[in-house]
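Before I ask anything, let me first share the structure, which is written out below as structure tokens.
Here the complex is missing one protein chain, while the rest keep their positions.
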Amino acid sequence: MPGNTFGTAFRVTTFGESHGKAVGVIIDGATPKVELREKDIQHELDRRKPGQSSVTTPRKETDTVHIMSGVFEGRTTGTPILLILYNEDMRPEAYDDIKKLFRPGHADFTYLAKYGIRDHRGSGRASGRETAARVAAGAVARKMLAARGVKITAYTLRAAGVGCNSIDFKEIEKNPMRAPDAVAAAEMVKRIIALAETGNSAGGIVECVIEGVKPGIGDPVFEKLDAEIARAVMSIGAVKGIEIGSGFAAADMHGDEHNDWRDGSGFLSNNAGGIIGGISTGQKIVFRAAVKPTSSISLPQKTTDTDGNEAEIVTEGRHDPCICPRIVPVVEAMAAIVLEDQYKRQSALHG
Amino acid sequence: MPGNTFGTAFRVTTFGESHGKAVGVIIDGATPKVELREKDIQHELDRRKPGQSSVTTPRKETDTVHIMSGVFEGRTTGTPILLILYNEDMRPEAYDDIKKLFRPGHADFTYLAKYGIRDHRGSGRASGRETAARVAAGAVARKMLAARGVKITAYTLRAAGVGCNSIDFKEIEKNPMRAPDAVAAAEMVKRIIALAETGNSAGGIVECVIEGVKPGIGDPVFEKLDAEIARAVMSIGAVKGIEIGSGFAAADMHGDEHNDWRDGSGFLSNNAGGIIGGISTGQKIVFRAAVKPTSSISLPQKTTDTDGNEAEIVTEGRHDPCICPRIVPVVEAMAAIVLEDQYKRQSALHG
Amino acid sequence: MPGNTFGTAFRVTTFGESHGKAVGVIIDGATPKVELREKDIQHELDRRKPGQSSVTTPRKETDTVHIMSGVFEGRTTGTPILLILYNEDMRPEAYDDIKKLFRPGHADFTYLAKYGIRDHRGSGRASGRETAARVAAGAVARKMLAARGVKITAYTLRAAGVGCNSIDFKEIEKNPMRAPDAVAAAEMVKRIIALAETGNSAGGIVECVIEGVKPGIGDPVFEKLDAEIARAVMSIGAVKGIEIGSGFAAADMHGDEHNDWRDGSGFLSNNAGGIIGGISTGQKIVFRAAVKPTSSISLPQKTTDTDGNEAEIVTEGRHDPCICPRIVPVVEAMAAIVLEDQYKRQSALHG
Partner (left out) sequence: MPGNTFGTAFRVTTFGESHGKAVGVIIDGATPKVELREKDIQHELDRRKPGQSSVTTPRKETDTVHIMSGVFEGRTTGTPILLILYNEDMRPEAYDDIKKLFRPGHADFTYLAKYGIRDHRGSGRASGRETAARVAAGAVARKMLAARGVKITAYTLRAAGVGCNSIDFKEIEKNPMRAPDAVAAAEMVKRIIALAETGNSAGGIVECVIEGVKPGIGDPVFEKLDAEIARAVMSIGAVKGIEIGSGFAAADMHGDEHNDWRDGSGFLSNNAGGIIGGISTGQKIVFRAAVKPTSSISLPQKTTDTDGNEAEIVTEGRHDPCICPRIVPVVEAMAAIVLEDQYKRQSALHG
């Protein structure tokens, strides 16, 4: 019932605070006998870690993963896999000044409302740092999905008001925005650096394409594949919206435009985004997430403290002026966890 | 693990096919000693039922609810409540012609891919009729939420390319679109009837406003209040996207615009949509769902049959040219189920 | 979180009160395309129903099952199966006298303590009648297990102080005790009728043997196969104890006696009861349940009423002087539900 677990057949539970001792995840239900090395996971963590470029936070965390259980002689045993990342660059004292202040856009106020106590150091549990655990778990899911022929690719489709005009997967890892359009990426970076210099931040849109999912994956009614993806992606802190296939554009379409016809070669269009009735069609699954501008900015803002007094806050510290490039691997990880879970559930249904 | 259950502390499990004997729901976890009469539920079902107006399907279902268990002398006992709606206007033979055809936009193909068998009569389990069970369960959740001071109001914000220019809750139930703007509603109806006459259909956007939720409701990390709402709403068949607060508009905003400041009177804006870090702020919760145009249209369409042969299909039968007005109570119901569940979970955490 | 659901991959949720409108069950996760007719289920229900013999209650319930969903043209579709049994021989007024009295051995006091309200009619939800829903669900599980080669046989091993001296499965359904020893059965019946004539009741032990389970079924750590069986069986109202294999006798054994050795032909003994480390060994699974004497007796007993006043109670009505023969199919049903669930979970793990 508490919300730190995702998935049923492939189940991950994350733990840890931003400036506590560690963050990490238990993965329960991993297929046995799958080769798994720390470097498989580290590769994905390195894509999410801070300090990669001028558009990300300079916090120094190597995010080194340790496999603590569930792997024997380089292969999964089917028992719980604990992955732990010890925190290194902790500066809890950097947050002393804002101990009693509610930072705008942050979960300070709501955590206190819910729990009656909060670890104020770097957002504690509400920190984006928690997503490192998701990426680690997603890397394990991806090992299994790779064997199924499933490939997941996310990228920044739009940021700081700049959209991509072309989609070339080979470009994604070549620019700091993880955008599939080199020209657009350069313009995004330029605008974001300008914003950062004024102490401001930018939002964007991350798109994800999943290839190779066979038809029949996903479990109606409430755990439809798109519903699970929506939950998974919306559970990432900065995400304010999610759409599948035609998405919000469907609102202004007519039935004859929107329906995906079929002929002998299969579906002729993909407004459905690869999912109908909550079940995969075998086409590419395509969805987009709206990412809000980073809440931590250096401009002075109005707020209140925990006693209800009005105050002005200027958030110092190390922030991402646009979180999109670092959300890309998180979106991929969540998609991977959803899919590995649903594949296993399909096996259970017929097993 | 199978996906017909939603919620943990307040848990609903739906059953039934469109042209089978019945549809309905078991509600487990209802607060004991709450007054509950069939008419409380019937009122909501009547808002969803077919045949209400010129913009909805003429299928005749009274959708009469029967409380079969869990209620004693007009009050809940805390044991499972079975609500059943016997199907009446079943015409399974009307679907014989399309028994072997995959209807575009429908889950025919994917259900067969998943299960290896399908009840082809009126979409079987994938029918919108399943949402009657959700509305019935939502009505029970609303009884409890009413006692908490929570009020949920959804409406058609946009349909057939026509958007509302004003929001007046009192207008909603006065027009067949369930739109909060009488003028816009009239234009929507006009366009939808025109589309229906050509055998076509329209999409739209449904917005939902939840008032009275106290701060602190929602459970990070994976079961954030907005993530649960996203899942709940995306699990409604026709929904292609969901956004909270600023939603997709956040992508083009800057941090100083998006952050909701506070002063002594509370929050000064609501880009968050009433939820930060997955937990309610105490403000109005606001979200929007993108609704695709109804897949059942009378225009000839290309498809294939279950043997892979190409075919043309013209869907006869009784359809909604725009499903928005009937999705409104479903969205409210799903929001109610999420909230009642989360309220109870908050009690468990501190209990 | 509420407790009316059992299982994860094969999941059953029961509903209904003894003297309400109906009892029944939703089964979610049934394998698709399995032949299922009402008569398959009815056969098992007839073994549990009241009025079968002199040692069971004369309440008249045909326990006729209706498949309301999830089955199409005689085969499961993989969607939820609602099984409903409408109550017939309801006599709620028979319970008016004891409306405010706590019957000894019954859950009257505890239900009121938990819920603050109770349906006093024939124990309401706490009635043994709830087990009809379990038997119905178990019958569905058994269809699938039969295809796996799994056979489940329970019987009365001991009752009213009389134990069986031989185990002959062919005898079980030939005597009203469902005992595998005809001679012992006759003596049990004699003693129970004598007890019933004095208004008293008897307890006993039900043993269950499961054949054909392949090695490797069961999920450590907390959901070991024996732990799940223990939960399933202990959740039957009258059961006060459960033991697997050597059971309580193990307490006085030494390691060299208890360990089951192996040679080329497999295990040489079965003190483990067919389960080691929570996982099936491939041997017969053997467990026993202790059944308390029926709480409803006609002898005068001391109790209190809901206002705390002392009172004497004489329970009139229709009761089973020994519940063992009717618990036999319930034990089999619960074992079937556990096993079908665990088989599916094993498929998920490797799937």
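Observations, loosely collected:
For clarity, chains are labelled A, B and C in written order, and residue numbers in each chain start from 1.
Everything below uses one rule, namely that contacts are C-beta pairs under 8 Å (C-beta built on N, C-alpha and C of every residue); 3 or more make two chains touch, one makes a residue touch a chain.
The shown structure was predicted, so the numbers you read here are calculated from the model rather than taken from an experiment.
Counting contacts over the entire complex, the absent chain touches A, B, C.
Contact with the chain that does not appear here is found for just one residue of C:141, C:202 or C:333, C:202. Within the whole complex, the absent chain has one touching residue among C:47, C:106 or C:326, and that is C:106.
Only one residue in the set C:125, C:178 or C:326 touches the chain that does not appear here, and it is C:125.
Residue C:302 is the one among C:39, C:170 or C:302 that touches the chain not shown.
Panel shows chain C; residues 1-6, 8-9, 14, 102, 104-107, 109-111, 113-116, 125-126, 130, 158-159, 161, 195, 200-205, 214-224, 226-235, 237, 240-264, 268, 271-273, 275-282, 290-297, 299, 301-304, 308-310, 345-346, 348-350 of it touch the chain omitted from the view. One chain is missing from the display, and on chain A it is touched by residues 1-2, 4-5, 8-9, 11, 13-17, 20-24, 26, 28-29, 32-33, 66, 68-70, 72, 75-82, 84, 114-119, 124-125, 348. Residues of chain B in contact with the chain left out of this view: 1, 8-9, 29, 31-32, 78-79, 220, 343-351.
Note that only the chains that are shown with their structure count from here on.
If each chain is drawn as a node and touching chains are joined, the picture has every node linked to every other. The distance from the centre of chain A to the centre of chain C, each centre being the mean of the chain's C-alpha atoms, comes to 46 Å. Centroids built from CA atoms put chain B at 26 Å from chain A. Contacts with at least two other chains are made by residues 1-2, 4-5, 8-9, 14, 114-116, 125, 348 of chain B.
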